[in-house]
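For this depiction, one protein chain was excluded, whereas all remaining protein chains were kept in their positions.
Letters A, B and C name the chains as they come in the text, with residue numbers starting at 1 for each one.
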Amino acid sequence: MPQDILLILVRGVILVVVCLTAFAYLTYLERRVLSWFQWRVGPNRVGPWGLFQPIADGVKAILKQELIPRRADKVLYLIAPIISFSAAFTMFSLIPVGERVFLTDLPIAVLVFLGLSSLAAYGVILAGWSSQNRYSFMGALRSIAQVISYELGLGLALMVPVMIVGSLKITDIGNIYRAETWHPAYLFVLLPAGVLFLVSAMAETARIPFDLPECESELVTGFHTEYSSLKYAMFPMGEYMGMSAMCAIAVHFFLGGYLLPAIGGVDLTNWVGLIVGNPDAVWGPQEGYWTVVSLSALGLSTTLTFVAKTLFLILIFMWIRATEPRFRYDQLMQFGWKVLLPAGLVLVFLAALFVVLMPDLGGGAQSTMEVSMYVPR
Amino acid sequence: MLDLVWLAIAFPLIGVLINGLFGRVIRSKLISGIIGCTALGLSFAVAVLTWLDYTYQFWTTRDGPYYEVVLWPWMYIGNLKIDAGLLVDPLSIVMFLFVTGVSFLIHIYSTGYMAHDEGYSRFFTYLNLFVAMMLILVLGNNGAVMFVGWEGVGLCSYLLIGFWYKDMYNANCGMKAFVVNRIGDFGVLLGLFMLFTYFGSLNFTTIFKEAGSVLEPGSWIPLAIALFLFLGATGKSAQFPLHIWLPDAMAGPTPVSALIHAATMVTAGVYMVARLNPIFNASPTAGFVVALVGCFTAFMAATVAMTQNDIKKVLAYSTVSQLGYMFLACGVGAYWVAIFHVVTHAFFKACLFLGSGSVIHGMHEEQDTRYMGALAKFMPWTYFTFLASTIAIAGIIPFAGFFSKDEILWQVAIWQTRFGWAPTMLWIVAALTALMTAFYMGRVTWKTFQGQQRWTPEFVEKHKHPHESGAAMVMPLVVLSALAVVAGFLLFTPPWLGNNTTLKDFLAPSTANAQYVKTHAAAEPGQHQPEHELPAPGAEAASAGHAGEHHAAFISLGNVTATEIAFAAFSVLLALIGLLVSRQIFVNQPKATEAWKKHWAPAYQFSLNKWFFDELYHRVIVVPGTAVAYACWRFFDLRIVDGIVNGTAWIVGVTGHLVRPLQTGFVRNYALYLLLGVVILLIFNLVK
Amino acid sequence: MSIELIGWWLMAAIAVVSAIGMLSARNPVHSVLWLVVNFTSLAVIYLIHSAPVLFAIQLIVYAGAIMVLFLFVVMFFMSPQARQWLRPALKGQLVLGGILVVAFLLLIIWGVGASGMGIVFNTPLIEGASLATDLTAGAGMGDPRPLGWWLFSNHVLPFELTSLLLLIAMIGALMVARDLKSEGRAIVPETAPVVSDEDDEQEVLA
Partner (left out) sequence: MSDMSVVVSNSLFLSAVLFTIGVLGVMIRRHPVIIFMCIELMLNAANLALVAFNDYHYSKAWPALDGQVYAFMVIAIAAAEVAVGLAIIVALFKRRERVDVDEINLLRG
């Protein structure tokens, strides 16, 4: 038991360190990417190609003076960024990044993920309210309505693969994209569901074109207008982490997770296992040098695949940010309730139909479910 | 095919659905009519196939005469287990065949007769529904299913009598039929309840099987059951004292009169008595009552029919009278003869009614025979078919009516009963009735088709002369009259005339309960007669039912054949007399009747006013009933019922006033009350 | 002391403190947040009681949706400075209510104590599984399928009816809260005197 806990702690620390670094360079990446999109140079002065820019930014944020508005609700004002930040990190802890490389792999991960994504809204709301600034408050109110509205689309989109797989576990869901369980019906439900998910995720994390809670031109960056210094830095941190977590989830649910691509019906993930050792050893008892090597190779290759896929999605987010104008508020609501929600319902219905009509969908996960032990009375 | 017998019910029901739901949409009389007729045609085909199948398949391998088709479990409550099931046996097959057959013909006739009516599809809806219900009645395998059909045909009868409901008179006639039938239904229900009480089941087969062991012969139980059931039969089959609705039922369209109020529905009572014959066999007294009532009704209706002017009224009373004959046959235990007469009667009476409909059609809604006359040359087809049926009903050899009616008279004559005077009396009355039958049927025929033209001036001015009906109407007439001619010697002839016993043999398993007879005979050793002393073969059916009641017959049976021939000759003679006398009077000396009317005024009025039954019932039942209802309203309803209601309201009001202060409108006060209640409940539960 | 028991006591303490905080906070927004804390701690207690799905649902539905709604309403309609404390309540309400509440608590505690339930320990759904192994390996106790199976076999009708209820509530809430007057479709005609407010105020003042 203590070892378990220790292991969890170590993994957690690694995760935090990696994520913070990743956050720092995601900001850099976004600035560079946006600048390229906009035909300008972008940050390139600090270090080679401006690579030390995030570090400089961090130092600057720490050294800045802390300002707290006089009428602010101080406790909440302080708590808000922490909530926003920690919710995003906790979200990330749910996500496996490679074959056997994960902090947790909860059997109810999808539910917990949804719960955390809705809890993350508290950070924004409280920040806006506790600042006692009209703009901030406006941003907070918009954020509440937006998060509640788009969470529906998000949840429905996630339900589609969940229904097909019959499990709430993230690795189970990623595994249906293996070559042997892939099914053409995925194209008809999972692909639209993935688009739905990405759109909802964009709104949920308040990215452009859904960034109405911030909305510089109207609300002067909205809910964090009154924040400064490190407390301010925590908001973008949460935002980037949230975005990354959403993209990671999307990768798992709709892009085959950490699996390597399949070529000619043969799964590269299995190939790796074949190359480095006996594939049975991969799943067998973890003993011996070869097992360690094969596991490491497998873990490393899958992790790299996963990171690449996630980065791809993040780049799409950035691309959209660079090209799309912001929604008007009523358009936002209309889109959420009248387009995404019905679309999600239709997809869920389709998925249910497919599950009923095609028993081998999702690798036959539905039929292999052992329910006999739960038979009541 | 036996398992598919339900199709015969399903087809008309489908017709009902199509015509009933989409009749207004279809709007095409042709399609409505085709749907209605096709349903019946298919139903008739099912009947024929069922009959053939039963005869050639089941008959050879049967354990008993009964083939049951259980469709679905219907009511399972405690030890009451009722299935929706059908019973195929000779009796139901005979009914099945002639019901669907005659209905089919009448449907075809209706397409012509109703051609100019607005409620065309409605009419066929009702007609199809009626046939479905009638088939449920005759095919049901237990009392409950039969009762469904029983009520269903009553409903259809009501709907069809009041078909032209915009006329208040028609609607009232329908109401009258419905109310009078309710009295009979009440009897049927009580009978069924008693059957269930003593047999623990309503299944006919169970009842047949256990009748011998359950019912003590001669006790009050079978008597009560039989009388209750017979009360229902009097209602449905228009027997005295519940006969009053049938003549008024003629308010409906004429095909309806032909189908429901002559050929099929009104025979349901006869069918029920024949169906439950073990019950009636177990109670000689009940049989006697049935015979008495039947005979009296036959006589009474015949006297009324002699003076009626409305052509349909005459036929209606004639129907009542003939139904009386059938019950007479049932009463003397000759159930197969009753069914035989049901069949032949269906043919010739349907033909007569349709003929009268044709006349009414040709005379443009004129029904009074006083304004007819000399129609024969304008409506030859109608005339000849009508004449054939008249001869048949009068009982002239070799028309169908002769065989059935003569057999009834014969069975009455050889009836073995402990009421020694009864066979003689009943035979004399029945023979007299036969004479009257011939007379009044002759009267209506001659008055309508022969003699002077007595058409009203308006009619002549408007239409010049009557016209023959179209093919759709004539064709069924021809078929029915042909059947009325030949049905007799196809189905049954007495021993001295070829001895064709097709129908009798076919029906024997259903109507002569041999197993029961043995038990029954053994139960009354004191009155038992040895087998060899039983009378000649002609009386078998009668003796089968009443082996233990062998007291006296009307005639001593020395030479059976000679006696039978003599009886038959006598009845043919009576019929001839009736027909010829009426021809002499109504064709040659129509004026003479006026004088006789004055001379015999009291008797004439008595007959013309139908023995004043309607007036009597009005005085004895309707007026006091209305008074009682009024009194109930004034006292019970206004004082007690309203008092209770108003008192309740008053109590509620006072209580509300008292507890009003508790309702402060503050939600937290309510929460406090709630908490108080919770605490009290907790204390009750925890502190014991 | 197992990690579960430590967690339980911790969460129980948080739950009680946050409940009291909710009760005594002057600012409704603080009340709402205290309640969110309370619900989250209860969610963890559900997890300890082998109810992982309820844990997640508690987070999603209560903390994530219901309380956000509360927050929304409070923020929208309360000015941030509006603070209130326990002002004199209805006549006798406080006294009687207090007595009853104390009686209620004592009775319940007595009832639970007398039930003898304290002896039995909880059993995990899968033999040998523990919270830690669940979190890492994902097997055993955290399996949501038994609850799903139970919900959709024995209780499927109530479940479906719940969906109906939610739909009805949604429509009802919409109809109650929408501003008919501003939409120009007032149910109460413009000419009708809107007196209920004044009447009510007068009654209360009198």
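Methods note: contacts are C-beta pairs under 8 Å (C-beta built on N, C-alpha and C of every residue); 3 or more make two chains touch, one makes a residue touch a chain.
Everything numeric in this text was worked out from a predicted model, so none of it was measured.
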## Note on the structure
Touching the hidden chain, out of B:116, B:166, B:591 or B:660, is B:660
### Task
Would you write out the residues of subunit C that touch the absent chain, in ascending order?
2, 4-5, 8, 12, 15-16, 19-20, 22-23, 28, 31-32, 35, 38-39, 42, 45-46, 48-51, 53-54, 57-58, 61-62, 65-66, 69-70, 73-74, 76-77, 84, 86-87, 89-90, 93-94, 97-98, 100-101, 104-105, 108-109, 112-113, 115, 117-118, 120-125, 127, 130, 146-147, 150-151, 154-155, 158-159, 162, 165-166, 168-170, 172-174, 176-177, 179, 196-197, 200-201, 203-204
### Task
Name, in rising order, the residues on subunit B that touch the hidden chain in the full complex.
656, 659-668, 671-672, 675
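Quick note on the criterion: only the chains that are shown with their structure count from here on.
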### Task
May I ask you to sort the chain touch graph into line, ring, star, complete or other?
line
## Note on the structure
For the pair subunit A and subunit C, the C-alpha centroid-to-centroid distance in angstrom is 29
### Query
Taking each chain's centre as its mean C-alpha position, how far apart are subunit A and subunit B in Å?
83
### Query
Could you state the distance in Å from the CA-based centre of subunit B to that of subunit C?
72
### Query
What does subunit B use to touch subunit C in their complex?
666, 668-669, 672, 675-676, 678-679, 682-683, 685-686
### Message
Quick check on the complex: what are the subunit C residues that touch subunit B?
### Response
89-90, 93, 96-97, 100-101, 103-104, 107-108, 110-111, 114
### Message
Can you tell me which positions in subunit C touch subunit A when the two form their complex?
### Response
3, 27, 29-30, 33, 36, 52-53, 55-57, 59-60, 63-65, 68-69, 71-72, 75-76, 80, 130, 132-139, 142-146, 149-150, 153-154
